[in-house]
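Shown next, in structure tokens, is the structure this report addresses.
Left out: one protein chain. Kept in place: all the others.
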């Protein structure tokens, strides 16, 4: 898998003063993400969290997002976002992700948007691992569990 | 203000078996709202909740969304969505809204997506009423408070 | 196939003063379709044209959009849009579609957005019918060709 554009790891993030996150990428606000209030629209943040979530889940080996039967379908069951400050046109930001809690066939991830030395928004998502039929639960792959515990220091429940 | 397209009030909603909601509209899933999993993308739901929120806030008199100084800017401070079942192409649905809790310069609203006799997703949002500078709090207009208490049976905190 | 929400046929359209179009639907501008200029963003019009195109192609029998091997994949090869006047929040509009020219494995469709007695935007699209591999051309089904010629008065090339 080629590296994500502008992907960042712990040392990259630390160098920017962003501590406690193992995984991130940097980007810039686009015109079409703004709404008539001249702010980034609330829904656009979810796309940013989706960008990093899918990359993370592929990279850590939880799912290839290829739709094959030997692979789970990971779905968002719940997500909660806090918006601390508006974001503006051309603003540069970093999105970060980590797993907080790991269960046999689900996990809780945290995300944050950093800009100008502050956190602009955070999000917490409950993800469920399903068979490709979208119904039965499918346990995580061992290799992915090991990586998450090692890299993120996630708790196992 | 002209009526929203496919807007629904309590009797309309009751007739469809949707109880406890004073305000709604019906719509249909569009192709561009789907993602490669053939499901409605998580972010699209937020746009549906935004559609009804803005209509509701205008209709109840909390804000005209006109950007004028005699009018507050209502911003989303926090929102939390639960996704219970995937939604598919052309699926018809009803989005509903109500205020649960009203404070002097903020409120908590609930939203739901109904389809096929079931609830597909819910959301709860904390909204804050600000001056047009986006900083100082601005108390709700009395007329809007009265309407929300009367129509929605919201609690006052 | 259930009818599209707010779908319109020739008599419905004629009753609104919209002449020469066999197929349409009505809708209303949403907040998230606006950009910081307070206008509908140029890209949003393409989603409206996509909405009606997919409905039309299914309804006339050109493709079920089901991804099955006995069915073509219809792709947009070229499209050209004219924007005559900006559109604003909550504005109601009608989108119309028709086929102008039909070739053995392609077609040219026209679209328009009507509002307030005027045409706000038009689009012309060249669509190509492919096998599910997305490479080889696949001729249109006879039944679809007959419908397009009969309903739209399209030219056959």
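When the chains are written out, they are named A, B and C in that same order, and each has its own residue count from 1.
As a working rule, a residue touches a chain if its C-beta (ideal position, glycine included) is under 8 Å from a C-beta of that chain, and two chains touch if they have at least 3 such contacts.
Since the structure is predicted, the reported quantities are computational estimates derived from the model, not experimental observations.
Asks: So which of A:10, A:47 or A:132 would be touching the chain we can't see?
Replies: Checking the options A:10, A:47 or A:132, the one contacting the hidden chain is A:47.
Asks: Looking at the full complex, which residue from C:16, C:37, C:143 or C:156 touches the chain that isn't shown here?
Replies: C:37
Asks: Write the list of chain C residues that the hidden chain touches.
Replies: Touch set of chain C with respect to the missing chain: 36-37, 41-44, 46-47, 50, 65, 67, 73, 75-83, 86, 134.
Asks: Of the residues in chain B, which ones touch the absent chain?
Replies: 31-32, 34-36, 38, 41, 43, 89
Asks: For chain A, which residues reach the chain that was dropped from this view?
Replies: Residues of chain A in touch with the missing chain: 1-2, 4-6, 26-28, 30-32, 47, 50-51, 54, 65, 89-90, 92.
Keep in mind that, in the parts below, only the chains that are shown with their structure count from here on.
Asks: Where the CA atoms of chain A average out and where those of chain C average out, how many Å apart are those spots?
Replies: Roughly 36 Å separates the two chain centres.
Asks: Roughly how far is chain A from chain B, going centre to centre by Cα mean, in whole Å?
Replies: Roughly 26 Å separates the two chain centres.
Asks: For chain B, give me the residues that contact two or more of the other chains.
Replies: 47, 50, 65
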